[in-house]
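A protein chain is absent from this complex, but the other protein chains hold their places.
For clarity, chains are labelled A, B and C in written order, and residue numbers in each chain start from 1.
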Amino acid sequence: MNFDLTDERQMLQDSLRKYLADHYSNEVIRALAKSDCGYSKENWAGLAELGVVGALFSEEDGGYGGAGFDMALVFEELGRVGATDPLVDTAVLCGGILAALGHGEQKNLVESIIEGSLQMALAHAEPQSRYELSRVDTRVEREGEDFVLNGQKCVVVNASAADYLIVSARSEGAVAATAGISLFLVPTDTAGLTLNDYPLSAGGRAAEVQLDNVRLGAASLLGKQGDAFDTLELVHARATVAVCAEALGLMETIRALTTDYLKVRKQFGRPIGKFQVLQHRMADILIEIEQARSAVINLAGHVDGERDAREKHVSATKNLIGLVGKLVAEESIQMHGGIGMTEEYELGHLAKRLIMVDHRLGDATFHLERFVELAVA
Amino acid sequence: MNFDLTDERQMLQDSLRKYLADHYSNEVIRALAKSDCGYSKENWAGLAELGVVGALFSEEDGGYGGAGFDMALVFEELGRVGATDPLVDTAVLCGGILAALGHGEQKNLVESIIEGSLQMALAHAEPQSRYELSRVDTRVEREGEDFVLNGQKCVVVNASAADYLIVSARSEGAVAATAGISLFLVPTDTAGLTLNDYPLSAGGRAAEVQLDNVRLGAASLLGKQGDAFDTLELVHARATVAVCAEALGLMETIRALTTDYLKVRKQFGRPIGKFQVLQHRMADILIEIEQARSAVINLAGHVDGERDAREKHVSATKNLIGLVGKLVAEESIQMHGGIGMTEEYELGHLAKRLIMVDHRLGDATFHLERFVELAVA
Amino acid sequence: MNLEYTDEQLAFRQEVRAFLEAELPESLSAKVKSGKTLNKSDIEQWHAILNKQGWLAGNWPKAYGGAGWNAVQRHLFEEEMTGASAPRILPFGLAMLGPVLQEFGSAEQQEYYLPKVLNGEHWWCQGYSEPGAGSDLASLKTRAEREGDHYIVNGQKTWTTLGQHANMIFCLVRTAKEGKPQEGISFLLIDMNSEGVSVRPIVLIDGEPEVNEVFFDNVKVPVANRVGEENKGWTYAKYLLTHERTNIAGVGFAVAGLESLKRIARTEQSKGRPLIENPYFAAQIARIEIDLMAMSTTNLRVISKAAAGQAPGAESSMLKVKGSEIRQAINALTRSAIGSYAMPFVSEELEPGSNALPVVPDYAASVTGAYFNNRKLSIYGGSNEIQRSIISKALLEL
Partner (left out) sequence: MNLEYTDEQLAFRQEVRAFLEAELPESLSAKVKSGKTLNKSDIEQWHAILNKQGWLAGNWPKAYGGAGWNAVQRHLFEEEMTGASAPRILPFGLAMLGPVLQEFGSAEQQEYYLPKVLNGEHWWCQGYSEPGAGSDLASLKTRAEREGDHYIVNGQKTWTTLGQHANMIFCLVRTAKEGKPQEGISFLLIDMNSEGVSVRPIVLIDGEPEVNEVFFDNVKVPVANRVGEENKGWTYAKYLLTHERTNIAGVGFAVAGLESLKRIARTEQSKGRPLIENPYFAAQIARIEIDLMAMSTTNLRVISKAAAGQAPGAESSMLKVKGSEIRQAINALTRSAIGSYAMPFVSEELEPGSNALPVVPDYAASVTGAYFNNRKLSIYGGSNEIQRSIISKALLEL
């Protein structure tokens, strides 16, 4: 049992923290968040050069880490500065799928991701699927050697900046069956693919994706036909480590901002941090952030292990992070008062990102129900 | 729209409050609560003489009121002093059933209840029924003109002091069907009836009731065979007004005790009521007690009306009272500190009664689910 | 005890309902229902319709052109308004300034200003808060120095809601530095077109410029524009805050919000069934609905007292806290209900008639913005922390 960072991870944390301090000031981040692309391609390249993208992949896959604790480290740091880079989408989700299922040239794309020269997006969720991973209504039909896809995907983060989408589609089985789901590697300029791109309230961009008779060659299939669910579940578990660690980083910065504000903001002749009510509420926030940190550690420590324990921790951690994130965001805005409501103060961007974590990969309610199914009943 | 008491109810409140002040001191109540019978027969007679029991019955049934607001008034006052008299059991539940279903001599018993000369208990709940009114596993078989009952009833409040039990039993239908439930008037000395009597932690007594081939004459049937559910539901709705109003009275006294304590108890050189944290928590308690009061008013105002609105308010109010009761009891103990944990301080008895309200007639969780079924989904 | 309205009250409600059915433009109610942004002319149009009916100022006495309704009538009116998705009446001139002028203004001020509030010639905004003075309102620093017939005003106000549309602002300003902070404050009416007044929008976290900063740089304000006595403004301000608390619980908004949430939860799917049938989600709706049922009755109890002439005291604070908590809980659960469609921020979708390709379901477009915007409910008008302190002092004497 050891909760210290290894020397290698400590070095990564130090260099990443320094890079972020130099390139991810709050002003820069907030401007980038609303830019056409939603993040900075230069910064992305810088992260890749630093080995940050590679840290999310195992040595076997050409990276330098890839364990749960590597992801937790990287994303906590990114969260601390409120970064909007689509590392979850390109690297953890799509990179993870390519590493697991890619064959031949597909697998080479992992190298491009690690180098920072490739952007990707996972087009999996659908308007009616509500976080349920196995609910896929997009259809794939075989026509000769080709695959033809029809359907609709929603809130595909990073889609318009992506070189490729990975698209899920069903060839057989009921709409929520785990069997029968396949994944395809689809260049974003493929005919029949329509992207309706838009900004996200917490920064970055996403798109609604329409698939109208999208015809793909046999080589576009990732892994075996109808057999993608286990990989989807695994990469979503890994992505849950990422977004939960990001949330933790966000909480830490928000907590620090709020504590600082309580010391300088005066009302009724004294710093508001001298009011016992706010002291005790901050103490509760601190306690809950420690809970969040422990939940992230639990998930990071189990994500590389066997499936049942892994998924139990996925749902436990995502539920807890969703609830604590809401508490921290709402309480920090409340304690700031009016200033906390303004777009130009740095809290706003961070609080919005923190709230939005609950809308990715299943919210607190979804995972509470899932935890009951996995661990209670 | 009028939230004032009518003159008649104001008079009843005044006289009841005076009687309780004279006869229901906290010391007396706590001693009685643990006595062999669980309450005082003299006090009961006094209440009856005052017209308090009669206030729970309509004029048609020989009483002087019987509306939801009459019950709310009476039970709030009884709650304020922490009274343990089994008025819910004898008058609201059993008296209500007799008034609704009784024929001939059975109905005359209502008069005895109003006079204060008869005690009763409702033997309806069973070890597996968990607040579900229609779940009755006790069987009744017809043998000639007689009825023969077999089964087990649990936590029958006031059973051993009762002259009669009203016992529910099923002659047909699945175990949780609303149709097929009958009610019988059973003298407590009937052969085959075994009472295992015990004290309750919040005062008063109850018994486990065993029915082994309890043979009853045809005249013991209340109403029509198999047709008792609607009446059971109605009297339980009325009993819910009673226990919720009792809870409200308990909350008011507990709140006053706690506020007083905050003013006299000193720590760190000043009354603990000067600490902002406790002030704000007391403010929240006050807000929630107002919620509780409104919930009781809502239920009292709808209990005499049509079934759907009535039952929606039953579950809404019982859920809210359960949650607020727990908050008020726990917070008041916490703010008192050690003294609040002791049996000899008056808070303990009141807090226990308040907590135990959630274990009668369905708890907060049961009624949340029921409210969803009745009003949300 | 009686939860039912009198026949008279029911008739009044029927009258309001009929009026709204006939006169509320569908173009406006559709915007309100779907959470679209109302522009200036929308608000002016609706105020004009109400004014024509004599119902714009329900709380004003008839002598001043108001409807002269009692608290129950005002409540019924509010309830019907929110139920019909009518735009809300802006409170600044009508609920806030009007009563102050009627109580403390000179006859000239009443004659000059009150009709202009009603006919829309004056769009008022509120100049109370300052950057340094939030909950501690009395610590305000904007100063007005007397020079002959004028005050010279310098300073800054903030959180001025819809100040971008206003041509008039009522302000608390400091006219004396001695004594307690409360004692040197005066109440001034300032033309926003005066030289030296400038307005800067503040974009809130929902992305909308709802509030503003207002700067005063040597602004000349006639002494005649002072309401009441010099240095007595705090009294008038407190009076105003009491009146602002009409409908402080926001029951109508909560009821409409809950209905909208249920509608969405019937449309959204969870595992192939309507979301509302999911027990884990339904339980959260039920908890809010149960709280709202009780709070509505608390609200009626306070209204009933007010209609009988008893001034509500700390009960208003209780309604403020519980009311804002319930509305915020509804906003948060509605955000949960729309799932990943809470993430997009497509401001064009809030503008009716936009040509942008729709991204999210119509019911989802305003949900995230409303959630973030309504965090203000527990901050403004005296934060919930201030309200709790009021309650513990007034009702518990702690």
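Structural remarks
Please note the rule applied: a contact is a pair of C-beta atoms (placed from the backbone, for glycine too) under 8 Å apart; a residue touches a chain by one contact, two chains touch by 3 or more.
Quantities reported herein were computed from a predicted structural model and do not represent experimental measurements.
In the full assembly, the chain not pictured is in contact with A, B, C, by the touch criterion defined above.
When the full complex is taken into account, the listed residue touching the unshown chain is A:Leu320, out of A:Ala55, A:Val136 or A:Leu320. Screening B:Glu143, B:Glu306 or B:Glu344 for touch with the missing chain picks out B:Glu344. Only one of A:Lys34, A:Arg139, A:Lys266 or A:His280 touches the absent chain when the whole complex is considered: A:His280.
One of B:Leu262, B:Val324, B:Met356 or B:Leu374 touches the chain omitted from the figure, and that residue is B:Met356. Those residues of chain C that touch the chain absent from the view are 279-280, 283. Mapped onto chain A, contacts with the missing chain fall at residues 1-6, 9, 69, 259, 262-263, 273-274, 276, 278-280, 282-284, 286-287, 290-295, 297-298, 300-302, 313, 316, 319-320, 368-369, 371-372, 375-377. Interface with the hidden chain, as seen from chain B, comprises residues 125, 127-128, 130-132, 135, 154-155, 157, 175-176, 196, 198-202, 206, 208, 266-268, 275, 277-278, 326, 330, 333-334, 337-338, 340-344, 348, 351-352, 355-356, 358-360, 363-365, 368-369.
One rule holds for everything that comes next: only the chains that are shown with their structure count from here on.
When chain centres are set by their Cα atoms, the one at the greatest distance from chain C is B. Rounded to whole angstrom units, the spacing between the C-alpha centres of chain A and chain C is 38.
Once the centre of each chain is set as its mean CA position, chain A and chain B turn out to be 52 Å apart.
Within chain C, residues 385, 388 each touch two or more of the remaining chains. Under the contact definition stated at the top, the residues of chain A that touch 2 or more other chains are 275, 277.
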